[in-house]
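Just below is one structure, and these are the notes that go with it.
Part of the complex only, each chain left as placed.
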Amino acid sequence: MDRQSVITDEATALAQIRDGMTVALGGFITAQHSMALIRGIAKRGIKGLRVVAGLSSALEVDLLIGCGCVQRLATAYVGAEATVPIGPFFKKAAEDQTIDLWECDEIILMAMLQATAAGIPFFPVRGGMGTDLPHLNKDLKEFRDPIHNDPLLAVPAMKIDVAVTHAYCADPYGNVQYAGNTFADGLIHRAAEKTITTVEKVVPTAYIRRDPFKTLYTADFIVRSPFGAHPYSCHGEYIEDDEHLKGYANAANLATKGDDSAWKVYRNQFIDTPEDHMDYLEQIGVKKLFSLNEF
Amino acid sequence: MVPYSTKELMACWLSRDLADREYAAVGANFPIPRAAVLLAHLAHGPNMKVGMGAFNVNLQGVDHVMSLRYFSDFWPVQWAESASFFPLDLLSIHKLDVFFVSGIQIDVYGNTNLIGIGDKQKGFKFRGPGSIGTATLATLARRYYIVTEHHSPRLFVEKCDKISAMGFGDGTPGLRQKLGLPGAGPKYCITPLCVFDFSPTTRKMRLGSLHPGVGLNQVINNTGFKIDIPEEIGETRPPTSAELEILRNRIDREGLLR
C-alpha cells in the first residue's frame, strides 16, 4: 500500500463544490485568491453559494455575484482599493437586496472562523459593540460575560463545507507552503471540513521537509495552477494585473447600469469559453503574464 | 516659509501627535495617515513599530519609501522585521496605539460609516465598500484619528445612517466604557479645512483650529451639523521646512500629497 497523491485536476476539485454549499475563500483583498477555481465555479454556474471571504475580498466575490452564484456573502470589504473602490455587482446586489449579507468587519469574520476551527459554538469579541453590525447581522448577539458581567458580542461559528485557497507550493501529499504572507488561510483551512488549494508549483516532499515550520496546513486536494491567482497577486511570484482589474470593473459597472455588452464579452472571453485555467492563461497571453513578475 | 499643500499640512500636523515607541498601522490608499506615520517615524520616532500592510517595518536608514499599491503588497518584506501572525495578532490588536479611520459619513459624535447610506433596516440607497477592520480597530486601538480629504455637508452629518466604527455613539457619558470598549475613541478629526477635537463633556466635535487661510464660515457652511465653536480659535500650525524636507524627499517622492 502506497502513500497517495492528492494532486487532482480542476474538474475533480470543482466537483467538490455543489449548489448551496458554504465555501470559504482564502487570500486578502488583492492577493492570493484561487481564481483558477473561482472562475471554474462561475463557468459551471454553481448556484446558491454561501461565500465566506476572509480576511477580506477583492472582486473575486464580485465576479461570483455577477455570475449569479452567490446567495449569501460574509465579507468585510469588496473592492480593489484605489483601482476599484467598490465591487460593482456587490454594490448593486446590496442595494437591491438580491444577496444576503452577513455584515461584519475583518476581526469579527476571524472570530467566526476561530470559533468554527476550535469547535466552539461562538467566540466573544469587544469590537462591533456600539456599531450597526449587530443590527444588520442577526447572527451577532450581544450578551453578558458569565464571569464579570461585561458586555460582549457573541460571534457564532458557521459550518464551512469547503475552503478554496491559493498558495505558492505544495508537495504531492497536500503539505502547503507560502512564499509570503499567509493572511487568514491557516485559520480558514482549520475552519473548513475540506480544503482545495491551487498552487503555483508542486514541489517534492524533500523541499517541504527543508523547513516544516513553513507548512501552513495540509490540504485535501491540490490543483497545479501557475498564475492561478491572476489578476490578483501571489507573493514571491507576481503582482496584480491592474489593467485587467480595471477592464473587469468597467464591464461590471456598465452591466449594473443596464448595458451588459462589455460584461458579455468579458464573461465569454475569460470565464465561459476557456476550457480550463490553462486556456484562460492563453487568453491573457505570455507577455502580459511575465510582465507581472514581482521584482 | 516653504509653500505647502493642504494634504502636506494635514500629514505634518498629525505626525506631531505620534510619539516614539508607539505602534501605528498604515494602510494602503490612505496617503495622509501613511505620510503622518512615516514622518513621525523618520523625524522623531526611531523606535516606533510601523505596520505597513501585513508587515512590521523599521525604516531607519532607508533613503526613501515608496507608497503601497495595495494593502497586501509583498515588497515591504525588504524592510520587515516581522509579519503579522493571523489570527493571533488581529485578536490581540488592543496593543495598537494609533489607528486612522475615514468614512462615507462622519457624524457629530465621531461615528463613521463605511457600510452604506439609506434609512432602511436592510438595503441601501448607496452601498459602501464595507467595514474593513474599522469596527474592531477603532474599538481596541488606544486612540484613533478620523482623517478625510473632503469636507462637505453630505460627509459631515448629524447622525450616520449606519455606524461601522463607533466614536462616542449618541454622546451618553461613559458610553464606551459601558459597552466594554477599551480604546479612548477618536482624538481628533482632521479635514482639508480644519482640525476638530471632541468636547470632554458633550463628546461632540468642537473646532480645534482652522487651517491657515480658511475662514470660520467656510467650515460652518460645509458641515452638516452645528459645530461647537470655542471663544478663541487657533490656527493649525503649518509644516516646518525640516518636516517638508523629509516628507518630500523620503516619504512622498511620488507627490501624492501635492
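Letters are used for the chains, namely A and B, taken in the order the chains are written, and counting of residues starts over at 1 for each.
The rule we apply is simple: contacts are C-beta pairs under 8 Å (C-beta built on N, C-alpha and C of every residue); 3 or more make two chains touch, one makes a residue touch a chain.
Here the structure is a predicted model, which means the values were calculated and not measured.
A.B. asks: Which formula gives the number of each chain in the whole complex?
C.D. replies: Assembly composition recorded in this structure file: A x2, B x2.
Here is the rule we go by: only the chains that are shown with their structure count from here on.
A.B. asks: Measuring centre to centre with CA averages, how many angstrom lie between chain A and chain B?
C.D. replies: 29
A.B. asks: Please name which positions on chain B make contact with chain A in the complex.
C.D. replies: Touch list, chain B to chain A: 28-29, 53-55, 69-75, 77, 83-84, 86-87, 90-91, 93, 115-116, 121-137, 139-140, 162-166, 169, 175-176, 178-182.
A.B. asks: Hey, which residues of chain A end up touching chain B in the complex?
C.D. replies: Residue list for chain A touching chain B: 27-32, 55-56, 75-83, 85-87, 90-91, 94-97, 103-108, 110-111, 113-114, 125-133, 135-136, 150-152, 180-184, 186-187, 233, 235-236, 239-240, 294-295.
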